[in-house]
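So, subunit A:
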Amino acid sequence: MQNLLSSIDMIFVTAKAWVLSLLALFLPKWLIILASITISGVVILCLGPVIMMYLTLLERKLIGRIQNRYGPNRVGKWGLLQPIADGIKMFTKEDIVPANADKIVHLLAPIAIVVPALMIFLVVPFGKSMTAVNLNIGLLYFIAVSSITILPIFMGSWASRNKYSLLGGMRTAAQMISYEIPMTLAVVPAIMMSQSLSTNAIVLSQAGGCGLNWFIFTPWGIVGFIIFFLCATAECNRPPFDLPEAESELVAGFHTEYSGMKFALFYMAEYMNAFTLCGIAATLFLGGWQGPFLPSWVWFFGKTFVLICVMIWFRGTFPRFRVDHLMGFAWKFLLPLTLVNILLTALWQFTSNLVAWIGSILVLGISLWTLVKLNRTFVPEKRHYPLES
Partner candidate 1 sequence: MTIFGWGVFKGMMVTLKNFLTSYFRKPDEGGIFTVQYPEEREKAIENFRNFPFLVYDGSPEKIRCVACGICERECPPKCIHIEMEIDVAGKPTRKPAVFDIDYGLCMNCGMCEEVCPFDSIFMDHAFEVTAPERNEGLVRNKKELSKSNEYFQKVRPTLASSIDQKRKAAEEKKKAAAAPQGVGGQAQPPQGQEPK
Partner candidate 2 sequence: MSPLAIEEVKKNLEARLPDVKLRLVGDSLLIENPEDLPRVALFLKENPKFLFDYLSSATGADYLTFLESVYHLYSMAQKQGPVVLRVRVTKNNPRIPSLAPVYRSAELQEREAFDTFGIIYEGHPDLRRLFMWEEFQGHPLRKDYEQEDAEVLEAADIAWLEARGIKIPDEMKEKAKTLQAAGQRAITRKPEKPRN
């Protein structure tokens, strides 16, 4: 039984090893290393778009259900072929480039945006020894690469020569740079506790205890997770932080002037970003692929999809932030909270017992109360409505 489980767990790793050993029969060693990288790369290149396609379907289905609709259900059973139909539509659509657009940059932007989205996949640990590249500075790499995403969006918005796009691009730049900071700081506690920048090592440090050793089950973990998750939502421009697109304000923001496959590439990048950011959130705070009984990759994908569902849930519920509130939320609320959180982690490190729990909750409570008091604009006013005859 144990054997069977572990063999299912390692099924992809074994398959790759088997293919490599087959190649080793007639290929030199340096080519095998290249082949190993190629196989991982090809898998990721296929995985990314497929995940994106089915995420769109999932999102449409879930939002449909939230809104008491069916969602797509015509193409294939339960609409399972809908993403393919969408893909065909996108491919066959006319590609419209505005007459005054900066043609080269306009073309480059959608291509450039997919690259960092795919690059992040490299350091995501999909399962036990299923990280494409086990970098010892994995998190640093992730933070660095994910912040590149701003550039292509700004390229696209600038090259379109459209005022709406331009506004969207400005918003993106401001928003992404601001949310980069609390996100990075929210990661710090996990690094502090696992004492490593490698994603694999972070997962390994959360092992055991039937999942109770996950970082989320500590006071700093839950705060860090919530902040990281909010920042991740903002990073990939998902509602309620979807200001760069802001359908009801800026038409479609930075991709107003894109159509056909270029538009699809923007979407692909957005969904892949959502997936990887949720994957990283699961890795950092939810124990990554750690979990009892089930194979490790099932745990990883399960956790990631739960987080994505929460993102979709947000989309189905919340109205959009306004630009100044959004920035204020990042700088005046999340940033101080992350700093307090780092302090808490240090506290936890030294006194890991009941005292630490009570102390952390006290510190958190006080800091939250102070932050709410300091940010009066975030608190709803009480209104009274007289009924007169």
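The candidates were selected such that all candidates are chains of the complex that A comes from, given by their letters.
Definition applied: a residue touches a chain if its C-beta (ideal position, glycine included) is under 8 Å from a C-beta of that chain, and two chains touch if they have at least 3 such contacts; residues count from 1.
Please read these numbers as outputs of a predicted model, since none were measured by experiment.
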- Task: Tell me which of 1 or 2 touches subunit A in this complex.
- Result: 1
- Message: Please output the residues of subunit A touching candidate 1 within their complex, sorted ascending.
- Response: 62, 65-70, 313-314, 316-318, 368, 372, 378-380
